[in-house]
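Only one protein chain is missing; all other protein chains are in place.
Up next is chain A:
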Amino acid sequence: METLTTISPVFDVQSIREFFPILNRELNDKRLVYLDNAATSQKPQVVIDALSNYYSHYNANIHRGIHTLAEEATAAYESTRVTVRKFINALLPEEIIFTRGATEGINLVAYTWGRQNIHSGDEIIISGMEHHSNIVPWQILCEEKQAILKVIPVTDKGELDMEAYKNLISSKTKLVSVVHASNSLGTINPVKEIIDSAHQVGAVVMIDGAQSTVHLDIDVQQLDCDFFAFSGHKVYGPTGVGVLYGKKELLESMPPFMGGGEMIKEVTFEKTTYADLPYKYEAGTPNIADTVALKSALDFINEIGKDAIRKHENDLLKYATTQLETLPGLRIIGKAKEKVSVVSFVMQNIHPQDIGVLLDNQGIAVRTGHHCTQPLMTRFQIPGTVRASFAMYNTKEEIDKLVSGLQKAIKMLS
């Protein structure tokens, strides 16, 4: 069994914790143990400072003003785009569209590319482990266009049934939209294989990177995905900003999502022409402050190093899995070979919500419920799970607290 002692000496979790002021909070006189990182990650001081610094020193509307503040704000906003391009290795900065989050990114594609390209009888493939945000937009589209939604089944281990996927793919398939890493199970899906198979039949592929972007190295060119969406708040950045990556030729061929300022070239009452990428998809004054601070979050990750973070998180995942399995009546849901640092479980004869309430009283924050993946819960015939998800600042000691907290909860409930 690997323990934290194997972590590379340059990665010192105690000094990393000092970057996150919220980790000093106490609940019920107990130091917060935050294990709900798959819902949202906590923010390092540099991100909080970036927000405050923006509003304190150079708040201005971007792209239009000719004054100094507008220039500074525009430069900061656009430098986040450049940082994001590098972070996911997109070819061009204009392939990076700022959104409110992964959900908006998926909806943007459904409402623009989808409406333009999906017709009656066409098929869209998603998977059985999708978040509702990667189900509902396609259902709306399918209803509108009389298209057909097909679902890749999930195995007992919590992996995608790739044989079944190969059988679903056909010349009718126009779009495949799958999650890179499952928020409920942690499963890392073989997206490269999924993308290549889809491309063989000419289908376009959207990847929901909401969970994967913080943990895995993302290279959209190597993946060759057509669209990739993620949220800022799950990568140690602010809420309310996200990214949609799209291949330039696709983004250019699609109609705009929302009309308004910023996204136009020329407006007359007869005919409006649209701005070039990426502004065509960024109507109105964008979320400047949060977008600016997103750069600080990505720089912070780069500075710590994704390899070191991943090694630490993998060690935590292994330790947590081993420790949790010692508890009688506990069953881990999602035993995929490749996982991000998410562990979901159920307790025999105990409702996940009861566990969540009793852990909360011990200062331990986990997620309980269906995690916005109701079809997946139905697949496993459970009302929901308890989910612990780990970030760079979590420790082995916190997992020990989770285990003893669970023991206490089980004792109280039985």
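Throughout what follows, a contact is a pair of C-beta atoms (placed from the backbone, for glycine too) under 8 Å apart; a residue touches a chain by one contact, two chains touch by 3 or more; residues count from 1.
Keep this in mind: contacts and distances are computed from a predicted model.
Per the UniProt record, the absent chain's protein name among "Cytochrome c oxidase subunit IIa family protein", "SufE family protein", "(2Fe-2S)-binding protein" or "ABC transporter permease" is "SufE family protein".
Among A:Asp299, A:Asp354 or A:Asp400, only A:Asp354 touches the chain that is left out of the view.
Contact with the chain that does not appear here is found for just one residue of A:His132, A:Lys335, A:His370 or A:Lys396, A:His370. Interface residues of chain A facing the missing partner chain: 28, 350-354, 356-358, 361, 368-370, 383-384, 412-413.
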